[in-house]
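Notes follow the structure.
Yeah, one chain of the complex is gone here, protein chain that is, but the others are all in their spots.
This part shows chain A:
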Amino acid sequence: MLGPNEDLPTLIARKDHLEVLRYIRVHELREPSLVITHGQSLLGTKLSGNLGDDAARLAVLEQVCLAALDLSNHDLAEGCLSQLKDKVGKESTRFRCLLARCLEASADFDGANAIYDQLLADNPANLVALQRKYCIARAQRKEPSEVIAALDEYLGQQLSDVSGWYEMVKLRLSIADFKGAAYALEQVVLGCPLDSDIHMQLAEVYATLGGLENLLLARKHMAQALELDGTNLRAKFGLVSVANQYLEASSEASKKDIDEHEKLVAKELVKYGATAVMKDYNGSKMVETVKAVMDDFTENLESL
């Protein structure tokens, strides 16, 4: 059992191999070398040792297998697989998932897909299989529409997976689908409402989409980003940019679309953002350059 002050370096120094592996598993760290070192210290080089606790041994074997795949050590992974197969049998769902991962690592994507398809036929809500099918689609560099469809299928079953939605954001951005990226980022915001960077990214995407409505949303999210983290320098610059962009869009819009109150707010936000940026850069090497940029944004405000 971990004490309150026990962290990974402490466990490693104490050579508590089992706790090291548990720590890495619980905290979802990516430390394949550590896992293999401590796994082999625990079970021996051929991993045939016994811990007296079957469940713990199987968990260690699975963890070492995945770590071996991460380091392209296919022999070690195969050794783990055969140990697991002897114990749990080849019909075990978890074993089949691991086998499919090994096939993926060997670039046998068709073989891996066949196993995942079988797993999904047994249980259409098998999230691991859906996730891995998406990863295979990406690894095979399939058409963006196919990759997005695979991720969509996973997210359809797991709507609350914020990391999955963020993956969708990155996919959509890479193909310049900013509208899709904005939708996905809204889902991420639902899951992480207090994350300043997410609000800032959403603001930037809305600003990229353009149009008065989107620019209003961009302004609000950028302001929220600063509300959540007053030191977010990128958000300070972003606030100046999106508020200014709103003013420019307003000046080109028809009178019926213009909200005078929002225009006033935008002007104040440009001044606020510019002041905040200059405060940060005061005394730095870039102060003159940044001042020139901020002056450019604030000088012609009254004419907008």
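Rule of thumb we're sticking to: contacts are C-beta pairs under 8 Å (C-beta built on N, C-alpha and C of every residue); 3 or more make two chains touch, one makes a residue touch a chain; residues count from 1.
Everything that follows uses one rule, which is that contacts and distances are computed from a predicted model.
Engineer: For the chain not present in this complex, what protein name does its UniProt entry give, out of "MPN domain-containing protein", "very-long-chain enoyl-CoA reductase", "F-actin-capping protein subunit alpha" or "Queuine tRNA-ribosyltransferase accessory subunit 2"?
Structural biologist: Of "MPN domain-containing protein", "very-long-chain enoyl-CoA reductase", "F-actin-capping protein subunit alpha" or "Queuine tRNA-ribosyltransferase accessory subunit 2", the absent chain's UniProt record names it "MPN domain-containing protein".
Engineer: Which residue from A:54, A:122, A:152 or A:296 sits in contact with the chain not drawn here?
Structural biologist: Of all options in A:54, A:122, A:152 or A:296, contact with the hidden chain holds for A:296.
Engineer: Hey, which of A:35, A:77, A:189 or A:207 is the one touching the hidden chain?
Structural biologist: Considering the complete complex, A:207 is the one touching the chain left out.
Engineer: Hey, which of A:173, A:223, A:247 or A:266 is the one touching the hidden chain?
Structural biologist: Considering the complete complex, A:173 is the one touching the chain left out.
Engineer: Among A:107, A:149, A:233 or A:264, which one touches the chain that has been omitted from the display?
Structural biologist: A:233
Engineer: Residues of chain A in contact with the chain that isn't shown?
Structural biologist: Here the touching residues of chain A are 141, 170, 173-176, 178, 201, 203-205, 207-208, 210, 218, 233-234, 237-238, 240-242, 245, 280-281, 284-286, 288-290, 292-293, 296.
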